[in-house]
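The next block holds one structure in the form of structure tokens; read it before the comments.
Omission of a single protein chain aside, the complex is shown with its protein chains in their original locations.
So, chain A:
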Amino acid sequence: MLQCLLPVCNASLLDWTFESLALAGVQEVFVVCRSHAEQIKTVIKGSKWSKPGSGMKIVPIVTAKETFSPGDAMRDIYTRGLVTKDFILVMGDLVSNIRLDEVVRVHKERRKQNKDAIMTIVVKECGVGHRTRPTGDSAVWFLDSKTSECLHYQPVTLYPPTRIVKLPRELQENHPEIDMRFDFIDCGIDICSVEVPSLFQDNFDYLDLRRDFVHGVLTSDLLMKNIYCYVAKEGYAARVKDTKSYDSVSKDILSRWTFPMVPDNNHPGGHSYEHLRGNKYFAKNHPVILARYLSLICCYICPITNKMPKKKSTCNVGTNTLIGSSTQILDGAEVHSSVIGQNCVIGPGAVIRESYIFDNTCIGSDCVIEQSIIGFDVTVKDNSHISKGCLIADLVTIGPNAKLEPFDRLSVRREAGVTGESDNKEEEEDSDIEEIEARQGSIKRNMGSDSNALIWPDGPLNEEEEEDEGPENFKNLRSLRIGDDVSDLDIFDDDSITSESENESSSEEDSELDTDQVSLTGGSESSVGDAAESEFQSEVKQSLERAFAEGHSLDNAAVELKTLRMASNVSLTRVREAVISAIVERIQLVEGGGLPQRQEITKVINRWGELIDRIGGIDPVETITLLQVHCATSERMPIFGQILAALYQIDVVDEDDIRTWHKLPESRAEDEKPGTTRENMKKCWIIVSHMIQQFNAQESESEEDDDTGGEEDEEEDE
């Protein structure tokens, strides 16, 4: 069964999505479909949407077979040149009543001011434990409190449990206030600018819209694009991604959160329902037959006996229930919080709780069905018991007296002789089915004598997939199943949390320290390095020489450096080191020093000094360290102090940085091997000590001066 054609409250999911869009004021829709494209096309053609006056134009587009992810689809959209303006991107499983025109207006206004605001993501506030919020596939969002710019996105999975969320340090510098939100429902509605498909084209490894694209764009310092969030206060939006969200979205529809898209008003399937007290919906046109239902709608007295009842007589329809047309609910049957399709028969004494039963299904007498989804044309014979979380595919027959364990999945057993006819594309599925058939012996279930069902094993198909990382992990997927509260997973075990998180965090620190040390020492031992390293060195050197010679602008030089850094995957420190050494070497040594030398230094530093801060991160203390290390090994040792002073002049480093550096143990070079390098480094340190003395002297002067403002004092206090 196609996901987008799955009936939700007796209308296909695709109809809900179209209706949501129509409600939001959308006029033209492109439907990108891959598998079963023909089927979707026919459905769209036959639906009310292709009639005149529907107010919406729907164009189905079939993409290539190689399209496996939203990313591929976006690349396909780009190559076809389908969109020429900003567009709204949704998945074919959306149910929403949010007014999108407001979101689009905000997006457009922002685009006018900032060309790089390429995307606005609609998120809906809800509590962490909300039924509609997927626990296994959520995320932590970092938003700027004022502009609601999305600064960082961290996907969170339930299993393996995500315990650490990292926030890049640079963000804290540029944004004084950051909201960290874990209570959003990702509605899957994105207002995208035309650049988005082309970004997908450029980054051919992006698959998922959130985990790859959003995360990639935000963490990249090459793209310089911004993504914003729109936190919807009003309205409802959610995606039906799995059986759990199927359950919760159906419940939300029945309890009218999606108003005005509710069964008794604007039902996307065009059915009409009558809404009764307690959110009960009964079909109007071909009335539901309820056995001696207490309300006045319809009275059904058993035609055979035509007598007053024996014991349990009235059928009982509980709250939050939807019952399709021509469905019969017989004597003593109970239906609670469920959706029942058209032309179904619920036998006498059957009990149905929180379940979804599609059209033309027959439930025998005294059956019990809990938290399950039962497909089209299914027959469940008498006295069967279907426990929570079961999925039963179309056309299955089970019973009588069948007993299913929780989370069983049933489909129709294939008939012998069909095997040979299947064509290539189904081969893979076939192999799965064969495997399952082979395993049938190992699963013991009482399926009843008339059953044609094939039972799918619980758990992952192949054992080696068990340890799959990321959201596709089986234990994580479990949290997305209907009726599964995942209480037996050990994620909330206290011991494991403390021990594991400690381990993880400490190892995290270790690795960070490691990288720092490696890069710091790397400066003095730059001869050690593999081919890529030396290639990077020479590339950077050449690129900077070119920049110096041809007088590039700082921006262009910076972009070039960033690209190089990405291409050879080296740390920021290495780039900074290369830039500093190149700049220092750029300074001509003037014989005799004095004023001409100082002018030369000022000239070079004024022109190129800021490049140090433009390479993708600012770390003045490291800059000084690198400068010291470089000067110590270079013949430009004598002018170290003057270069530092020049950098101080153009604010690449400031006083506090110099002080901080001065206090570092590395700056005194005590760990170094004795030799000229160490001597030189020591000399540098002494030079800086003089400088700091000067600073102190200046400050004490200014302190005596009463005119100094409060700011400086504060700085000093810190």
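Note that in this section a residue touches a chain if its C-beta (ideal position, glycine included) is under 8 Å from a C-beta of that chain, and two chains touch if they have at least 3 such contacts; residues count from 1.
The rule is simple: contacts and distances are computed from a predicted model.
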The complex's invisible chain, by UniProt name, from "Cytochrome c oxidase subunit", "Cytoplasmic tRNA 2-thiolation protein 1", "Translation initiation factor eIF2B subunit beta" or "EKC/KEOPS complex subunit BUD32": "Translation initiation factor eIF2B subunit beta"
Identified contact with the non-displayed chain, of A:E66, A:E234, A:E550 or A:E635: A:E234
Among A:V128, A:I164, A:V194 or A:M566, the residue in touch with the chain that has been omitted: A:V128
Touch with the omitted chain, as defined above, among A:N10, A:S47, A:S245 or A:N320: A:N320
Per the touch definition above, residue among A:T120, A:S193, A:N226 or A:N279 touching the missing chain: A:N279
Those residues of chain A which, in the complete complex, touch the missing chain: 22-23, 51-55, 124-131, 133, 183, 234-236, 251, 255-260, 262, 265-266, 272, 275-279, 296, 319-320
